[in-house]
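Sharing a structure, written as structure tokens. Questions coming.
As you look at this complex, bear in mind that one protein chain is not there, while each of the others sits in place.
Order as written gives the chain letters A and B; numbering starts at 1 within each chain.
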Amino acid sequence: MISIEDVSFHYPGTTQDVLDNVTLSINDGEFVAIMGENGAGKTTLVKMLNGLLMPAKGRVLIDSSATGNKSVAQLSRDVGLIFQNPDHQLFAETVSEELSFSLRNFGFPEDVIQRRVTSILESLDLRKYSNTSPFILSGGERKRVALAATLVWNPKHIIMDEPTIGQDYLQKDRLRNFIVQLISQGKTIIIVTHDVEFVAECNPRVVLLSKGRILADGPATRILTRSDLVTKASLVRPQITELMQRLNEKGAPADIVEPYAARDFLTPKLHAAADAQTSTR
Amino acid sequence: MPAILAHNLTFSYVGAPKPSIQNINLSIEQGSFVILTGPSGCGKTTFCRCLNGLIPNFYSGNLEGELIIDDVNASGKSTAELASHLGFVFQNPENQLFSLSVERDVAFGLENLGVKREEAIDRVRWAMDVTGITDLREKAPYELSGGQQQRAAIAGVLAMKPRIMVLDEPTSFLDPRSAEEIVGVIAKLNHEMQLTILLVEHRLDIVSRYANRVIVMDKGRVILDGTPAQVYDDEARLIGIGLPKVTTLFHLLRRDGFPVKTNPITVEQASNELRRMLNR
Partner (left out) sequence: MDSPIHRLDPRAKFILTLGFFTTTLMFTNIFALLTIFLMQTPLVILAKTWSRWIRSMRGGLLMGIFIFAMNYIFGTSLALAIAFTLRFFTIMSAFSLFFMTTSADDLGLALEQAHIPYVISFTFTTAVRLVPTMAVDAQTVVDAQRSRGLELDKGNFMKRVRNYIPILIPLIISAIRRSVELAEALEARAFGASKHRTTIVTLRMKPADHLVTIFTFLGLFVATYVYFYVTLPSLVIPIQIPRLF
């Protein structure tokens, strides 16, 4: 369980609080999207989960142990933080070497390393690149290598910082399916994002941050449909929500965020309208 | 005379086994607002590089075919020469701002072109006004938000007074609200100044309302070309384009057998069509 208790933070040398009395708990196996405008404090918050940053006030507990008591390396064993830009971490001569890096750092024996690397190459469809230099791969492939490089040590909690930027629809679809798979394996998934449509399709728990404070915390269908909240966090409501809002008088529920739910709501109404028409003929 | 005319345009990078773009035949009318989209690796970036002259001047390879930009044959022209005909805005706002103040940055292109000081100052003032960044003129690039940086980049390109502007995924790094604002600015340039716009984008839900034409590329070729309503259909979905969600909804309804008469691409169009279908 991840527990953020009354955390405040400001960067050394500044007085402006980037995080202001944030309290948040995330249970094991939950899927959470942390959203908010640029500068809201989202990245600062997740950097506290693996000890890269320490709260100025309050504390962060990972599985009941305060982050202050452990090093970043120790915390990272359980909390895998995947940064936005894969080019900020790729350095090895081959993809396999890249994937082995973290396992060597954590002291895994060589045979386990071999096994795990082979396994992750398989599950992320990277086997053909095992001896390729990571630098010549395309942007989307490099992002997959970065994802593999964290999953390879099988952390319990996985945090992805802006995983959808620069991805096309197919890549996002693949990512979404992969997240579903990880959740079914019992992993905690936290994504930091401003991609409203992606979150609408995944329907996780949404924590809205604005100016360092938690603005709202609840299911995506409840948060992303509130235009006042969404505006404050510099986001927009999902397109389907906007559409349903316009059909208010038809009794559209206020928690529809994606096409399938909209279709389910509209189908009986459309049938009724068609029946009404045939019966008037 | 079309703003952009491509005839059998084909290009392979040095050492590449096959061409990145193949036999591209396109004619883009002046004043149009065109979206260029397609899955990653489809050749959109390569095509853009041909438009701004980075291919073949910066990126070498085998370039075949013909490209005419603003009545000028692009062949043999350097990127600098093409810059006053076709302005280019890149994806990452951080890496296209050079000066330590916004005002000097907007003037940068004009200074490079050797435009006289008085005229340059005038154009800078105008470009900043049109893009709404006049009060940011003294700020340094790193002090600006992503959206503001992109506006500054657009202003800097606008000041060179090109007749065409190509933008390569300018909203990639922006949050949804800033993305909508930037697209609004681009639409304004198209509408008020008849600036031909070619916008490369994945986020079709935001940009489709302004476009009169969508070109879809896949594996180096143009696969679909038409109005958004014509293009956003099953084939586009199969290629892997992220259609606007309202369009997807209507595909679902149509598949379920409901008598859908139009292919809406905006919330307004969708709600009008739904009302029509529900009020029978």
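We adopt the following convention: a residue touches a chain if its C-beta (ideal position, glycine included) is under 8 Å from a C-beta of that chain, and two chains touch if they have at least 3 such contacts.
Quick caveat, the model's predicted, so the values are computed rather than measured.
Asker: I'd like the shown chains that the missing chain touches, ordered by label.
Answerer: In the entire complex, chains touched by the missing one are A, B.
Asker: Which residue from B:11, B:33, B:108 or B:232 sits in contact with the chain not drawn here?
Answerer: The missing chain is touched by B:108.
Asker: Of B:26, B:69 or B:157, which sits in contact with the chain we cannot see?
Answerer: Once the missing chain is taken into account, the touching residue is B:157.
Asker: Based on the whole complex, identify which of B:50, B:83, B:144 or B:267 touches the chain you can't see.
Answerer: Touching the chain that is not displayed is residue B:83.
Asker: Quick one: which of B:10, B:25 or B:92 touches the chain that's been left out?
Answerer: Counting the whole complex, the residue in contact with the absent chain is B:92.
Asker: What is the set of chain B residues that contact the non-displayed chain in the whole complex?
Answerer: Given the touch definition above, chain B has residues 52-54, 57-58, 78-81, 83-84, 87-88, 90, 92, 94-96, 98-101, 103-104, 107-117, 120-121, 124, 141-142, 156-157, 160 touching the missing chain.
Asker: List every residue of chain A that touches the chain not included in the displayed model.
Answerer: On the side of chain A, residues 47, 50, 52, 71-73, 76-77, 80-81, 83, 85, 87-91, 101-102, 105-106, 135, 149-150, 153 touch the unshown chain.
The working rule: only the chains that are shown with their structure count from here on.
Asker: Report the inter-centroid distance (CA atoms only) between chain A and chain B in whole Å.
Answerer: 29
Asker: Mind listing the chain B positions that touch chain A in their complex?
Answerer: 39-41, 91, 145-146, 169, 172-173, 175-178, 180, 202, 205, 240-242, 244-246, 248-249, 252-253, 256, 258, 267, 270-271, 274-275, 277-280
Asker: In the complex of these two chains, what residues of chain A are touching chain B?
Answerer: 37-39, 138-140, 165-172, 194, 196-197, 200, 231, 234-236, 238-240, 242-243, 246-247, 250, 258-260, 262-263, 266-267, 269-270, 273-274, 276-277
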